[in-house]
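For this view, one protein chain was removed and the others were kept in their places.
Note that the chains take the letters A, B, C, D and E in the order they are written out, and that residue 1 is the start of every chain.
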């Protein structure tokens, strides 16, 4: 019987420390562009397919910029709602990542008033305001999914004013130089309905991302799954061939993450065929013919 | 006159014990994949038609992993809203199943603040947070039905960060290793509007499910209905023939559950024709011609 | 001058007694199927056109199963919101009928918290929870009209788990054996947008209903209106002929109810032509040509 | 200078007395059908174009049935919200008219809980519940405009159960015999989206209405406007000719009400041409050609 | 440097005095029709293009009817919410103008309950109720923009009942004779979705409005801008020629208001070409060709 039961850890967004340097293999000048943009206080737009490393790049750069937090002891007894504003000011800068979705509104990012019994309405910063106030990095993942009031909210942060209006509170936050706004989107499946307006896009320096090159990907798969190099090579080769099918009916090629999943299952003793079937085939398509094609590709690399 | 009236039992989600091992007939390596994924902390996606045993599989595996709860005495007088957080921490791990639907939001899964008279706003965990906090299994049934903010919420739980942000509360829950996320969906009737995004699907190890094979299905029907083996054989044979009509106008083949219903009614003395008409025919279609075809199939197996 | 003014009677849902046995003419094995399903705890789906007797069938069966309520004295002064839970437990089982509509949500069926001044938030059961808690029958009329979150809510009640999750309260109700769930729908005018999903339909034993046969319908019209048998015969004959027009532009044939209306008006001294015009013609169509056709049919039976 | 300034009168719905018998000219057996339906407790559906006298018919019949209210002294100081239930029971029956619209919900008709400071949540009856409780007539004008939850709410009131469920309160009102439900709709401009379902229509006795005949209409115009008979004759003749244009581009013919307006303006000294232009022409159409045609018709009757 | 900074004036709706008689040039019998309608208590519908003087007409007539308010000292310290009902009754009649829009609901017009700390829920009249209660004129500008529940709300105010139901409060306001309801709409750009229903239109006396005739318009432009008559003549001549382009791609002709703007800018020293470009060209169209045509017209009158 497996026994992995432990108590969960709950921490405030600001306390979430990136303990060790995230593993990131650079594939061009993206780090140089990042640092130049950071220094010039320009906002960044990351474009690229699912699972190609955009989030990881952001975290690696945040680590480089020393965007970690000292552990601040919150008055847990009093509850989050009563946390004094002074508690926050002692902190160093940080990275906050917000996955965007259709119901994400500007208020979710900016903050809102909470009604408390003893102190009346208390303002609580949202993640974007927290980053703006304490000079952190705010990373809005898949920005096109957010409600439209979010994208226009970004305008005042990304032109020469560089301020964040807290409309409900009637104030304006002028972030310190260390604040940086990063957004990402996947050009692969944008519809006409869901796209950034030109007036929004033109406010960002845009970096294009793609899957890592073959050598780097083998290294990642091996390292993350603990599998032998031979298996990693076969999986990456199969994955690259599968990505080539994208124009033939696959909405999106296989991500590095799924290659790591496959390797991990094999390491745990799952037969290769079951491992690739459940990671490189079934998550990609519901079509039976396409499934057979994918399995055939895997067989060609001795994986099924 | 029938007399079956008793008082209902109401228990907290955490107290719901799976008393006896769920009856599950394995049909491949799905258990091995499950355990490997559990050990590697990979999330699982179950794909397959209605009533083919996905839920049962999850419960059987949860039982295997000892995911049952000791009975915890809640301070019933004080009411759920005042339940102390400490009450929960004494528990062992558990399985929580959430049937998804069009109005299910991220907040329903994550939790919300309740206003109380004497203690101000109190945070109450949603089912996903409960599972994440105490290392349980959270099973989101028919995930594509949920609101879009739910699916993206899953992203941070299914990449290498493996954290659950409680946005309203401003904190992040890092679940213990024993936490597992499982989702299911039915590829049979997904429309363009309701499908998982590739960026979501590619975060899961995916297991394909189908109806049990003939021998196993006869055993299940016999066991669950208490009918003689001959009747079970006829019903299963008819059911398999009906499933073959799927490409000819039936949206979905007959489930094992309906075969058990038919057998149960016959055991209770309902004439065979009425039994199959109300279980294998009428629930499947409103079309009169299709009804006659289905009834003909049943007659071929001496069921009408 | 007519004088029929009396005070209305208001009673809790649970107190509503079906005083005398509802008049129901059986037309097949539907009663036997009902009782077998009840004994086996299988949920029931009633399919059929408007006014063909589905509701009446449910009430007749509920009467047979002794689903009546003893009168429980509610603490009227304290108001419904303060009604003690203990008040309910003394009751016998009951039938609760819920007409579904586009704005009916799962919360309407399950229950919600009410804020009270002196006791904070108090949970109040919805009709489905009441039935599940005390082992009553819950009849959801025209289920396809309800919001989608209702239909999926039914899933856990209709598979082998047979439990009702009270998500907002964080508990699960396991109903006693005497609880039964019945839903109805009219296959005549379902659109693609409003249909039960196969995964929902396949959880029910389904009974098909239709208008009563000629002899039975004459008896019903005579009995309910107090009209002479000759008039009842003419009306039923005209009604059956009108139903034959359904494929020629009528959305739905004339119901038994309207035949009773016609007979009642004649009994009250309204001329036959006015009686049929206002009951068999005008409620069925706004089209002037169709109106003339319907009136012609009535004339053929000496009704105009 | 005109001086007509007085204080408005505000009264509760129940106090609104119909002081004198409404002027209504019968044109068939509609009164007989009404009284038969009232005696048999059958609900009524009134069909017909705008301004043809449906509301007036209802009020005249209500007057005939003595549906007036004694003046009940409400405790004005305490406010409506604290009005004791006992205050209502002393009243005689009444008519309550509800114009339906797209945002009218079942709750608006049935009632809701109001939060009060000193007594917690207090139930306040909606107009339909008031009529059902005290045996009044409830007239829902233009029922197809209401939200769908309203129409299905009517079902339990219009079949043999004849009860009104107060879902939020958890009770059921069984109205006394004197309660009557009347709805109206205009078949002239129903779209596919806005129509009564057959299952709703078939619950009503339906009366067709049309404009009054020529003689009656002249009498109405003369009486209501105080104009000489010659003018009334000319206006009615023009009005009838205009109604004939309905198939040639007019959405709806001119109502009796507009004929009265025209006569009233002339009585007040407005030149005939201005009077008909602002009442028989401009309210009917925005099309310049149609306006000229309408004015020509008026000229033909010496009205311009 | 310009210096025009002063403190704003805030006053209750009822206090807003029309200090001097609005400048209005009559162009027909519209004043006579207005007064006849007022005396006969008939509601008024004003039809016509943007900026042709509908609002001004209403205000001029209100002035004529002495619809001004004495200054009532409100208990400012106590706040509007605590304003005693008795405060209002001392006032004389008034005009209240409500610009309608897509989110304007019946409640916005009628009023609502406000929760106060010390007195529980307090009813606050909306602008329509205020007018109805104290016999003022209520002018609903661009009525078709309002939500549908608003238009039907008007029905009871515009037929022979002439009452305003306060549904939420459960009462009915019967306005004094001096109450008048006026609505306006612009037939130029109504779509099928946004139009008054015939059953609504036929409840009003309708007055058609158009731009003033040439001589009157020159007088208005001169008077309002303070420009020399020659310039006013040129501008009006150009404006009338531009209005002739309406069938050739302009959605709407130029309003008198824009002619006044042009004259004002020239008076302030702006070169003629810049003045007409920013007032007679750019506000009318985004199309470059149309802009050139408009500018050409202006040149023809020596304006560019």
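Just a few scattered comments:
Everything below uses one rule, namely that a residue touches a chain if its C-beta (ideal position, glycine included) is under 8 Å from a C-beta of that chain, and two chains touch if they have at least 3 such contacts.
Quick caveat, the model's predicted, so the values are computed rather than measured.
In terms of the touch definition stated at the top, the absent chain reaches A, E within the entire complex.
Of the listed positions E:100, E:232 or E:297, the one in contact with the omitted chain in the full complex is E:100.
Contact residues of subunit A toward the unshown chain are 28-29, 32-33, 35-40, 42, 45, 47, 64-66, 89, 92-93, 105-106, 113, 115, 117, 120-121, 132-135, 147-149, 151-153, 155-156, 159-161, 163, 165-167, 169-179, 187, 190, 197-199, 201-208.
For subunit E, the residues touching the chain absent from view are 1-13, 16, 50-51, 55-56, 79-81, 97, 99-104, 108, 114-118, 124, 127, 141-142, 145, 186, 188-189, 224, 251-252, 254-255, 257-258, 261, 264-265, 268-271, 274-275, 277-279, 281-284, 286.
By definition in this document, only the chains that are shown with their structure count from here on.
Listed by label, the chains touching subunit C and subunit E alike are D. Mostly differing positions are employed by subunit D and subunit E in their mutual contact, as under half of the interface residue numbers are shared between these two copies.
Inter-chain centre distance (subunit B to subunit D, centres taken as mean C-alpha positions): 52 Å. Counting partner chains per residue, subunit C shows two or more touched chains at residues 115.
In this structure, the chains touch in the following pairs: A-B, B-C, C-D, D-E.
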